[in-house]
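A single protein chain has been omitted from the complex, and every remaining protein chain is retained in its original position.
Which chain is which? They are A, B and C, in the order written, and residues in each are numbered from 1.
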Amino acid sequence: MNQVSPPKPIRLGMVGGGNDAFIGAVHRIASRIDDHYRLMAGALSSTPEKSRQSGVAIGLPRIYDDFKQMAIREARRKDGVEAVSIVTPNHMHYPVAREFLKRGIHVICDKPLTSTLADAKKLAKLAEESSALFILTHNYTGYPMVRQARQMVQAGEIGPIRVVQVEYPQDWLTEAQDFKQAEWRTDPARSGLGGSTGDIGTHAFNLASFITGLEVESLAADLQAFVPGRQVDDNAHVMLRFEGGAKGMLWSSQVAPGNENALRIRVYGEKGGLEWAQEDPNYLWHSPLGEPKRLITRNGAGAGESAARVSRIPPGHPEGYLEGFANIYTEAARAIVSARDGTPLPDDLLFPTVQDGLKGVQFVSACVKSSNKNSAWVRLQH
Amino acid sequence: MNQVSPPKPIRLGMVGGGNDAFIGAVHRIASRIDDHYRLMAGALSSTPEKSRQSGVAIGLPRIYDDFKQMAIREARRKDGVEAVSIVTPNHMHYPVAREFLKRGIHVICDKPLTSTLADAKKLAKLAEESSALFILTHNYTGYPMVRQARQMVQAGEIGPIRVVQVEYPQDWLTEAQDFKQAEWRTDPARSGLGGSTGDIGTHAFNLASFITGLEVESLAADLQAFVPGRQVDDNAHVMLRFEGGAKGMLWSSQVAPGNENALRIRVYGEKGGLEWAQEDPNYLWHSPLGEPKRLITRNGAGAGESAARVSRIPPGHPEGYLEGFANIYTEAARAIVSARDGTPLPDDLLFPTVQDGLKGVQFVSACVKSSNKNSAWVRLQH
Amino acid sequence: MNQVSPPKPIRLGMVGGGNDAFIGAVHRIASRIDDHYRLMAGALSSTPEKSRQSGVAIGLPRIYDDFKQMAIREARRKDGVEAVSIVTPNHMHYPVAREFLKRGIHVICDKPLTSTLADAKKLAKLAEESSALFILTHNYTGYPMVRQARQMVQAGEIGPIRVVQVEYPQDWLTEAQDFKQAEWRTDPARSGLGGSTGDIGTHAFNLASFITGLEVESLAADLQAFVPGRQVDDNAHVMLRFEGGAKGMLWSSQVAPGNENALRIRVYGEKGGLEWAQEDPNYLWHSPLGEPKRLITRNGAGAGESAARVSRIPPGHPEGYLEGFANIYTEAARAIVSARDGTPLPDDLLFPTVQDGLKGVQFVSACVKSSNKNSAWVRLQH
Partner (left out) sequence: MNQVSPPKPIRLGMVGGGNDAFIGAVHRIASRIDDHYRLMAGALSSTPEKSRQSGVAIGLPRIYDDFKQMAIREARRKDGVEAVSIVTPNHMHYPVAREFLKRGIHVICDKPLTSTLADAKKLAKLAEESSALFILTHNYTGYPMVRQARQMVQAGEIGPIRVVQVEYPQDWLTEAQDFKQAEWRTDPARSGLGGSTGDIGTHAFNLASFITGLEVESLAADLQAFVPGRQVDDNAHVMLRFEGGAKGMLWSSQVAPGNENALRIRVYGEKGGLEWAQEDPNYLWHSPLGEPKRLITRNGAGAGESAARVSRIPPGHPEGYLEGFANIYTEAARAIVSARDGTPLPDDLLFPTVQDGLKGVQFVSACVKSSNKNSAWVRLQH
């Protein structure tokens, strides 16, 4: 683990992530694991009362009633937050990020970037004009063996890529649900036009590009809402064409019983194949053409520097989802400390950007458009 | 195992399957395992000389120079063959089958049915008009756990089906090959217009229908020949729409390093999921919604009658590809003995028919057509 | 597959293996798969009536009331059986084998060799003095990847061996059972003093030596009959010391729920490790020290000649228990044809012998002795 020496921990704020939220707690743990942050302020819910309750429950030093007030006041404090984590429902990412970015506070934002393409474009523009950093938590790119895969592709170990099979099935929306997590994720006003495509398809889409280094040029999609009354897709079949000629398939589903969180990618080149599964994240299968398959393990024999750098413990001691997530936070911390110190960003720094977020929203938008046109091929804008 | 009592073994002939052929030897072993057949005659190669060499090598009682001569003479003998196995390259299936069918000799034919849709239609018509039986060796339907899956779907154990993910990747054509197996399979004149779609995609397509009981209504395909100079597809991405509203994806590839023969199917319904993989064929995953996944084993606890009937040995004693293939031969034997005895076919008899073969060729044809029209949806003819 | 050209199939007889027997049917299928035998005669049960019924049911040409009559008459016929398969309960192996061996008829005998050590010694002496061959069906040594493992050890690929972990758990005797298979196997008069040790422990013991080439020097055992009233062990914990200093553990159990037939071996040397599991027999894990683990597949990249010779079909097309068993029959056929022709046995011929059988019975005997002496170390006689 390449350590950032933490003389002064980064002062962190949080918007969203109140009592019932799953992802807020994840962000908080991720920020603690490598000890680079102190959570100092937050507006954790959409109502002042809930914000206060949630803030008190986690011992938050400064609790705000709403995010705008928080941005204004924190920006004025000498000891105000240097960065903010945005973990609200999707439709709030843009308005929240705007308030912080324009005041020079770094943003660590959950995915998808926004609920609409228009917002995504505005946010991308804003982020690029801002002096503040923007980090998107496509957390799966933080897994060591995902980085191992990327490094192997870059090093040419599987040759020019031909085929990419990526899938992200879940089963938690197999039946109609009305609890909080399900509720906003199936409401287009808050989630965006994509259902499974936005919530998990964007992860799969991002992962494919992250590992292969290839951009999707166009896609043909067949979306479906299987559960009666559901307004967004809960299953998506997508064919992909990559720049340079590789082909791929992407499947996202939230109605596939037996799949808890089964993000999985397989990449095939002229000289070999790679396979990685999120539910078994400490392993990467490498199939050199004409040789036996090899099982590369995190921090084990055969794993390279890019994976070792984001590992904490020896092979055989599994790291999981939270450590992968923490790697994004630690990469962000390295960037924030560089910004604070006025030094250039480290060469090996690697985190998802606002551009990755924009591409994700473009992906959702293209899926919806293609599906509405009976699966016609739709070009992605770059 | 439901035994056919074998007072008089079935006299079997074979066309194709000479020295270098893989699939001929498979058919011969499959015919022996349950002891229902005696191989009595054959025209094993395309030239008289090779036919003789190959016939002598396996101790064949009656060796013919060519299949037509064989059909004519065997039909005249009192002790002539009752059935013939056709294991030639695809383009010969039709002309060979025609000679035997029209003489009332049962045909056990390898897949795909034919190399062209025109031939397939003619053969289907011929087979249906003939008094002889026609059995297509979509051998994967002979695996006990495939039958278990089918039985569970029929019994409603996973509820109405929503999603079908089927794939059949291999890696043996990742590079250009010139040995015999590869050579005719990549020659459209002998193999047909489909490459991976015909050779293995038809198996995947058939398996999806066999297990789910659903017919594909239309498909959208993106075919590719990745290896320079290859004239048929070596990778196919296909989206499927089934009658009744289920959706699916089919991937066939012969350029996916690390995949030896990785046929795999996953079926998701409203109440649960099923998963089966050919390389680990004695197991079936069943995921009832809201309960832990269960691993059903061949002949083990939880396996039903339809699987037990085609199993030979206790659970934990793996049966494999040859036993699955033998199950098709044994089902055929039951049918042939019924035909011989003039008794009705058993109710539980289950083997792929000429109609299944026709559908397979229609699938290949639709894939090529869709791909040529930039992946437009193409209806399958039924 | 190294083929024996079969101009004249070997005429085979069978003793035992009547209607209810599992293992008789296995032997018959195994004898057919590679087409080297014709089953011509048998005394399939312990009573004349059952023998006849069973013989008729499988279309046996010559049915005998008892094995002695069969041995006498077949030995007199010009076209009498050349070899006999003995598939009776254990206590009958010796008396049956004696009648055939002394008449020069080759014996293919199920394991364990005998039910008592005294019988085993007599049989070993008899077999070695006889002109006839004696083949013991420790069928697991017929699996291609077991032979691959042996070849790799011999080639020094894992270095000098230090540790051998072998286990064979099953669950079918977790509760008291009274069906035929269970009944004789838990009766010391017919099964011998060992329960799980004799029925399956001998397989594990044999496998350890087969793969490593090492003999067990002494053992310390703790046997148990967990099911009330059971007269033979249903669970055995055994520590092993091998000649040359390697150490090992052997666990056999028939009361381990969830284990169908879970024979598994792991061998560790100074330079690497090997792991093989019977329920997934087409794979062998090879762990070279300091490198990623490799998954060697039957007939696939990385598999050597010794495995390829006993494989029939390409990688990814699983072969199973019956094919592994058939490999023993085919090795026997090669030996029998050599004997028939008066040619020397092929160099690469490999099948379990009467000496292997004797060692197995010595193993059972030593286990019982050690356990009776509170797990004192007991030397094995060689």
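Convention: a residue touches a chain if its C-beta (ideal position, glycine included) is under 8 Å from a C-beta of that chain, and two chains touch if they have at least 3 such contacts.
Keep in mind it's a predicted model, so treat the numbers as computed, not measured.
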Residue of C:L123, C:A220 or C:L380 touching the missing chain in the full complex: C:A220
Residue of C:D20, C:D79, C:E128 or C:E175 touching the missing chain in the full complex: C:E175
Sole residue of A:E183, A:E260, A:E305 or A:D348 that reaches the chain not shown, by the stated touch rule: A:E260
Chain C residues that touch the omitted chain in the full complex: 158, 162-163, 165, 167, 171, 174-175, 220, 222, 224, 226, 235, 237, 239, 241, 247-249, 251, 253, 255-259, 266, 268-273, 275, 285, 287-289, 293, 374-375, 377
Absent chain, residues of chain A that touch it: 3, 5-7, 22, 25-26, 28-29, 32-35, 57-59, 170, 172, 259-262, 278-282, 297, 300, 312-323
Positions on chain B contacted by the hidden chain, ascending: 286, 290-297, 300-302
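Keep this in mind: only the chains that are shown with their structure count from here on.
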Rounded Å distance, chain A centre to chain B centre (Cα mean): 43
Intercentroid distance (Cα basis), chain C paired with chain A, Å: 55
Numbers and ranges of chain C residues touching at least 2 other chains: 297, 300
